[in-house]
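As you look at this complex, bear in mind that one protein chain is not there, while each of the others sits in place.
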Amino acid sequence: MQSLGSIRRDFSPWNDPAAKPYIVFDQVTKKFGDFTAVNNLSLSIYEREFFALLGASGCGKSTLLRMLAGFEEPTSGRILLDGQDLRGIPPYRRPVNMMFQSYALFPHMTVEANIAFGLKQEGMESSKIADRVAEMLRLVKLEQFAKRKPHQLSGGQRQRVALARSVAKRPKVLLLDEPLGALDKKLREETQFELMDLQQKLGLTFVVVTHDQEEAMTMADRIAILDKGEVMQVATPAEIYEAPGSRFVANFVGNVNMFEGMVTARDASGVSINSESGIAIRTENAGDAQSGAKVAYAVRPEKIKVSSRPPMDTANNAAEGEIYDIAYLGDMTVYYVRLANGLVVKAASLNSARLTDDPLTWNDRAWISFKPDSGVVLTR
Amino acid sequence: MSNAALSQAGLPAGTDAGPGTKLLRAVAGRVVIAVPYLWLLLFFLIPFVIVFKISLSQTAIAMPPYVPVFDLSEGIFGLFASLRELSFENYLWLTEDALYFNAYLSSVMIAGASTFLTLLVGYPIAYGMARAPATLRPILLMLVILPFWTSFLIRVYAWIGILKPEGLLNQFLLAIGVIDQPLIIMNTHTAIFIGIVYSYLPFMVLPLYSALEKMDYSLIEAAQDLGCPPTSAFWKITFPLSLPGVVAGCLLVFIPAVGEFVIPDLLGGSQTLMIGKTLWNEFFANRDWPVSSAVAVILLLLLVVPIVLFQNAQARAQEQGR
Partner (left out) sequence: MNASLSRFNIVSIVLGFAFLYLPIVLLIIFSFNESRLVTVWGGFSTKWYVAMFQNQGLMDAAWVTARVAFISATVATVLGTMAALALTRYTRFRGRILFSGMVFAPLVMPEVITGLSLLLLFVSMGLDRGFLTVTLAHITFTMCFVAVVVQSRLITFDRSLEEAAMDLGATPVKTFFQVTLPVILPAIISGWMLAFTLSLDDLVIASFTSGPGATTLPMKIYSQVRLGVTPEINAVCTLLIAVVTVGVIAAAVVNKRREVQRQRDEQAAQRG
């Protein structure tokens, strides 16, 4: 796993202007009757990328995947794969394979026959098929289950059969529709790493659809956040989390405190914001916000410190309030602090020591504070 | 129906029932089982025993027209006495006369061929229905079931006016110039095929539909995704998965079709040999009760295998429904 991390860190073709995208959605629109599932969407995905489409249900992410697989045709726009326009090519002639949310394992066939199904369609020699099936079974560690039928397998095993079946043909692109959706939490975490490992081993391009942000953050090189058929932001997990491009993205991914306000001054080192909650905020991450602009200042709970005394460092942004609620989560404690004007701010503090020296409790007066570079200014 | 069996399987135990409630429950359970059980024993099972017994009797000019008459008043000795007079003569008679053998054979063949035709006609309909938008499906289902509610006799009768030499079909075909001589369909096997396919179509479509409707469409998409063109995906995925429906539908058509009387009688004319018709004629025209009983016994034996298959399929479906 360690080595994998270092490979992935170097992988960033989207920053290389010379790199050619592998999959291109070019102004794609898809309508079902009156309903617009995908609205004039453009997106580029690079070879060997692990790309996640993240959004709530009905945001159009599955439709995108199904258009790539060939089950739906775009109403307008083009989809290119390795430079080739996919329009009119039926699903059974596309060099992409899909892992279905329901797994769609053929119930009347054994595990072996399921995995061999796609290879037989290609007209591969039977000895080669047997070799490839054995290889796939090894890859997903299901050698001893070859002769079983799908209903004799556990959920996790079925998931691995579906995976083996969809990669058996060595597709150029593997599409995964909520690949871990049906697994329980523990199994899901394990499988995330197995999927990443497999993608590296086979050197395939993965496009995964998910509604689970943690899953997308863990696995993907880049994430596209979708809403109402449009792309809200495409970026690496860290960028999405630390530098969301809009209020929507900031709210959608993780927890956030949002201070609405107006920019009162802008200088070389940042901006000052007069927030509606009454605190004056000084920040370095100003983006393109000009003086007088209505903006939101977004700061993640774990970047806010709570203490019973005012902060020493006057460069920090700070406000006084009252502890309104406390959620003890084990690894961390989340304090809900109500400020003077009623705004409730979430502040998470890591429980690195077993007992804190500064025990805060309900209805205590408390100070929240955060550094000038802790949050971002959002204009959209 | 012991007490233990009843309490094991009986109404849900949950409340601490008083002795009165328990008694009531046991009595209710017994009544619910016993009444329909006894009814079916008396009016379904015992009649078969009687048919079997009479098939071993001899024809007589009397009322009832056979000897020995089973007489309860003579008690157990009377029963033994009459047993001695039983004979297998009627069965011998059936084997000697080629008419019966041919009738059985042609019944099975006609029923088999029409079952196959019904499958051919019914499958595309059931498939289309299963693929129809979910809002349309209940209406289509209702439209398939509706003819089943109208009289069987009427539906067969309706075809006479269509298939006759001077009937509507020939009038139509002559008018548009496809043929210049009326087709002779009435009183042929073709007419029987049409009649059976038409009358039993709902029996075929319903089980097929329920098998196809249950199927997860993403299986077809998965097959196509793995490189399988639609037609081949049908034969590799859809058809094998609909087999339980195919089997149920075929049995539901085949079993009653073998013993069918109305269709061969009204559409098949006098030359058609089918066992249901033969039985009817032996009974009503020849008044030979023992021979018609023997015919019925052999027909039943012929159908035991498909009927048991059907029951197993029903039991399995019931298990899955739970």
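Order of writing sets the labels: A and B. Residues in every chain begin at 1.
The criterion applied here is as follows: contacts are C-beta pairs under 8 Å (C-beta built on N, C-alpha and C of every residue); 3 or more make two chains touch, one makes a residue touch a chain.
All values reported here derive from a predicted model rather than from experimental measurement.
One chain is not depicted; across the entire complex it touches B.
Considering the whole complex, the residue from B:158, B:179 or B:243 that touches the absent chain is B:158.
For the chain missing from the display, the contacting residue among B:140, B:233 or B:246 is B:140, taking the whole complex into account. Listed for chain B, the residues touching the missing chain in the whole complex are 1-2, 5-6, 8-12, 14-15, 21, 24-25, 28-29, 31-33, 35-37, 39-48, 50-51, 54, 64, 69-70, 121-122, 124-125, 127-134, 140, 142-144, 146-147, 149-155, 157-162, 164, 166-168, 171, 198, 201, 205, 212-213, 215-217, 220, 251-252, 255-256, 258-262, 266, 276, 279-280, 283-284, 289, 292-293, 296, 299-300, 303, 306-307, 310-311, 314-315, 318, 321-322.
Everything that follows uses one rule, which is that only the chains that are shown with their structure count from here on.
The distance from the centre of chain A to the centre of chain B, each centre being the mean of the chain's C-alpha atoms, comes to 58 Å. In the complex of the two chains, the chain B residues touching chain A come out as 216, 218-219, 221-230, 232-233, 236-237, 240-241. Listed in rising order, the residues of chain A touching chain B in the complex are 69-71, 90-93, 96-98, 100-102, 104-108, 117-118, 121-122, 165-166, 169.
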